[in-house]
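Before any comments, here is the structure.
As you look at this complex, bear in mind that one protein chain is not there, while each of the others sits in place.
So, chain A:
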Amino acid sequence: MDFNLSEDHQMLADSLRRYLTDNYDIETRNAQVYAEPWHSPETWAGLAEIGIVGAFISEEQGGFGGSAEDVSVIFEEIGRGLCAEPLLGALMGVRLLAGLGRDDLVEAMVAGTARTALAVYEPNVACDLSHLEAKARQDGDDWRLSGRKSAIYGAPGADHLLVAARTEVGIGLFLVNSPELISATMVDGGGVSDLVMDELKAECLSSDCRSELEDALDMGRIALCAEAVGAMAHLIDLTQDYLGQRQQFGRPIASFQALQHRLVDMLVELEQCRSITIAAVAGFGAKDQARNVSMAKNLIGRMGRKISEEAVQMHGGIGMTWEYPGAHYAKRLVMIDHQLGDHNDHVLRLIELGDASQGEAA
């Protein structure tokens, strides 16, 4: 058994952490993520330069990583640094494009010159792709898409949108260039879009790639879990520091057991969240992928909210302010639960997958 990071992973984590510490303090971040274009092309280029997008795919595919561990190492740092650059869409997009052999786009993405977002979910769809309604219809050499996509994270300003839609043979994936989007700011920073499609012209990448899509989404969920672990770790550090410094009744509030025990509970939950994420990372590509991913996404969703609420509460008024970095970590932790299926959706998915112990016995 060895839970330590390999040397390469440690180096990757270190260089990303250094980049974010040097270039991405909270004021810079907040100035970038709450107004159009909701991210910074400069930061994006910086991240590409240290190889972040390339690390999402394997060497054969034109990158230099691609394992679930690569992804989780990166996203844990993204979480710790509260980086709101649209990496999640890039992760899922570049993996799908690489799998479908679109080397031209992959190359541009790895270089940081093209950015994609993934449009799968619809207003009525939370987690389970069987319910997708958007349709694709062949029209000579082109395809036409109809329906509505919503909550497309990181879509504003993306060069390409990968859109999932029903075809006659399954769930296909389509490329839309420079799409017209309805965009808004997210509460936790960054941009999000809806896409209304009425016979929208698109290029077909695959007429059925449901299982590839599921894999990309599961990898996205692992990324979110790892991001949450990084954000939790940092927020707990901030809370611990604050309780130690803040004086009330002539002593640090860290001396009140009512708060000490809660800080300890937060730490225990962090360890649990780290473990369940490791389980999802280890199980990626194996038989229990879906089960492990859903277990992780459920626990992360519940504990992200708990740790967020506890941190704000124990900071008192300071925790409620925009000025205080911890407040933005707290928002991110709650909102991670809203992405790619929340804790309820994933517990339902687990129930549908069946009893875990049966798998063990068989």
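Basically, a residue touches a chain if its C-beta (ideal position, glycine included) is under 8 Å from a C-beta of that chain, and two chains touch if they have at least 3 such contacts; residues count from 1.
What we mean here is this: contacts and distances are computed from a predicted model.
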(message) According to UniProt, what is the chain that's been left out of this complex called? Choose from "Two-component system chemotaxis response regulator CheY", "Electron transfer flavoprotein subunit beta", "Acyl-CoA dehydrogenase family protein" or "nitrile hydratase".
(response) "Acyl-CoA dehydrogenase family protein"
(message) Among A:Asp8, A:Glu107, A:Asp194 or A:Asp265, exactly one should touch the missing chain; which is it?
(response) A:Asp194
(request) Sort through A:Arg29, A:Arg115, A:Arg144 or A:Arg305 and give me the one touching the missing partner chain. (result) A:Arg305
(request) Could you tell me which of A:Leu20, A:Leu91 or A:Val125 touches the chain that is not displayed? (result) A:Val125
(request) Identify the residue among A:Ala68, A:Ala158 or A:Leu259 that touches the chain left out of the display. (result) A:Leu259
(message) Even though one chain is hidden, which residues of chain A still touch it in the full complex?
(response) 34, 121, 123-128, 130-131, 148, 150-151, 153, 182, 184-188, 192, 194, 247-250, 256, 258-259, 305, 309, 312-313, 316-317, 319-323, 327, 330-331, 334-335, 337-339, 342, 344-345, 347-348
